[in-house]
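Working notes, structure below.
One chain of protein is taken out of this complex; the other chains stay put.
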Amino acid sequence: MPDPLPESPGLTETGRLEAFCDGVFAIAITLLVLEIRVPEPEAAHHAGSLVRALGALWPSFLGYAIGFLTIGIMWANHHAIFQYVRRSDRYFLMINVVFLMLIAFLPFPTALLAAYLAEAGERRTAVLVYGATVWLIALAFNAVWWYAVRRGLLDPAADRVAVRTISARYKLGPLAYAGVLLLAFVTPWASLVGHFALAALYLLPERAPATSARTT
Amino acid sequence: MPDPLPESPGLTETGRLEAFCDGVFAIAITLLVLEIRVPEPEAAHHAGSLVRALGALWPSFLGYAIGFLTIGIMWANHHAIFQYVRRSDRYFLMINVVFLMLIAFLPFPTALLAAYLAEAGERRTAVLVYGATVWLIALAFNAVWWYAVRRGLLDPAADRVAVRTISARYKLGPLAYAGVLLLAFVTPWASLVGHFALAALYLLPERAPATSARTT
Amino acid sequence: MPDPLPESPGLTETGRLEAFCDGVFAIAITLLVLEIRVPEPEAAHHAGSLVRALGALWPSFLGYAIGFLTIGIMWANHHAIFQYVRRSDRYFLMINVVFLMLIAFLPFPTALLAAYLAEAGERRTAVLVYGATVWLIALAFNAVWWYAVRRGLLDPAADRVAVRTISARYKLGPLAYAGVLLLAFVTPWASLVGHFALAALYLLPERAPATSARTT
Partner (left out) sequence: MPDPLPESPGLTETGRLEAFCDGVFAIAITLLVLEIRVPEPEAAHHAGSLVRALGALWPSFLGYAIGFLTIGIMWANHHAIFQYVRRSDRYFLMINVVFLMLIAFLPFPTALLAAYLAEAGERRTAVLVYGATVWLIALAFNAVWWYAVRRGLLDPAADRVAVRTISARYKLGPLAYAGVLLLAFVTPWASLVGHFALAALYLLPERAPATSARTT
């Protein structure tokens, strides 16, 4: 805040926006553990032993891992694009708030997965709700990125190859995620795996370190 | 903290205050998702399918969206006025704590909305509790702003037109929010919409970027 | 982290410690709202109306206000003493972790107050548990402050009058809080009020701004 950007009023630096986003990411990711309920002593007796009662919680443990890695990868991607964003304005704040509304919603479809992965009859519905949320997040990532590009919020010194790579990837995102979402109508488990494969692709560096000249 | 402000003891920079406020905003906004309960498998069977059981949760989803956007807009507004605040003192910290007490309370009236929006007989009460909380927050925003103005906590280099615009808007706030609150006695839904219209007004930039000369 | 303090290995700056403390304070204070339960529609019907059901929640609302102001004042005090602390070491981190263990525990005695303030027979127990927690926090504040003073973690340029004022106040703290704690055996309500009076005293500036020369 001490030295606001001189170019135009209404533009501010992104420090507090990033801190707020990090806070929401960190809380949403940490709340996931609340969905794993400790078995009551009576339930443990009923199951035969605590070990068996814990084993029956496998969908909760799997849901925790899926939810944590999903939000974690999205945080890493958000971190990656904000390396190139240098400024912010009032509308950019609100686009990020809507983006965060979808991120902070993720514990709900994750808990739905944990509750219905073991129920063959409703597994598809749970995977579809999860996939639809992730697809909306892909759209929101695009909104954040393109608003920053079009309104000139990127760092003028940002590596152009990296910016073009991100732009190309983001254009494909909603289509690819829609494909993975529809895959759940065929087989829910494959759709779940597809989500991870796609998310992992977005983790690839924008540039191969080996081929890059000293650009900055 | 390394270089405290030299003018007077008791004055500190606002970094840690902003970080604390961001933390409370981020947590309050992320806790909202805990109010959306995953339908139990028995409830899903009872409703016919998981899809129908999820459909019956519409007031929870609507409540989540209302609560998230409300807190998000308030965060953006808080961010906006702290661009002009450069210093803090002990009483300013406590005014912000009382302000945050109201912000962190918002998940309660939001959950009340979610629980009673579908109940025609009690919808008005829920909207009134929500509106009263927002009206108190409008008063608290004024307390934060006017204390900063009167005690000279603003950045001396702050754009005077922007400061006057904020002051004018904040004077009108409590009156406008009181009107929207009373509207709930006529029709609760219109009151809800009115809250959003008002909040959106506060998002407008303090200055039109086009007309401003290079002021800093 | 970029420029570690040169005097001695094992000493680091306090930025990340303050951020961690702020996080715990912000979360503990925001979790308080989870203790206020929205009345179930059946409970509202039973009470006659939602308004009455909300009225019956007064101990929860009072507990929320007490808990929020208590943690808020403690945060402001922590903020105040860390203005004078410039460095940290491994043991100082752990003293702060123990301090935070007591701060993060406060939602429990606060919920206990909310549950038993309206129960004449057990009100005293609830106020004593709350008072004992606050007394332990007063001891922990002393541990944080005196370790920083004795190990030379204070800023060498810190205002000596302010440091002496804080030291004098902290020496009296545990005794004063013990008095307020014991007052609960006579009358629990007076003990509650006493806690606020004491906490407010710690908010007074370490130096009167009027009488101070330019000291920095």
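Read from first to last, the chains carry the letters A, B and C; within each, the first residue is number 1.
Note that contacts are C-beta pairs under 8 Å (C-beta built on N, C-alpha and C of every residue); 3 or more make two chains touch, one makes a residue touch a chain.
Predicted model, so just to flag it, every value in this text is computed and none were measured.
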item: Hidden partner chain, touching residue among C:V51, C:V97 or C:A190; value: C:V97
item: Residue in contact with the excluded chain [from C:V33, C:I73, C:A126 or C:L181]; value: C:A126
item: Those residues of chain C which, in the complete complex, touch the missing chain; value: 1, 4, 6, 8-10, 12, 16-17, 19-20, 23-24, 27-28, 31, 34, 89-91, 93-94, 97-98, 100-101, 104-105, 107-108, 111-112, 115-116, 119, 122, 125-126, 129
item: Chain not shown, touching residues in chain A; value: 14, 18-19, 22-23, 25-27, 29-34, 36, 38, 40-41, 44, 49-51, 54, 64-65, 68-69, 72-73, 75-76, 79-80, 82-83, 86, 159, 162, 203-207, 209, 212, 214-216
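Going forward, only the chains that are shown with their structure count from here on.
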item: Chain copies touching (chain B, chain C) - same or different residues, decided at half shared; value: different
item: Identity of the most central chain, Cα criterion; value: B
item: Shared interface positions of chain A, touching two or more other chains; value: 27
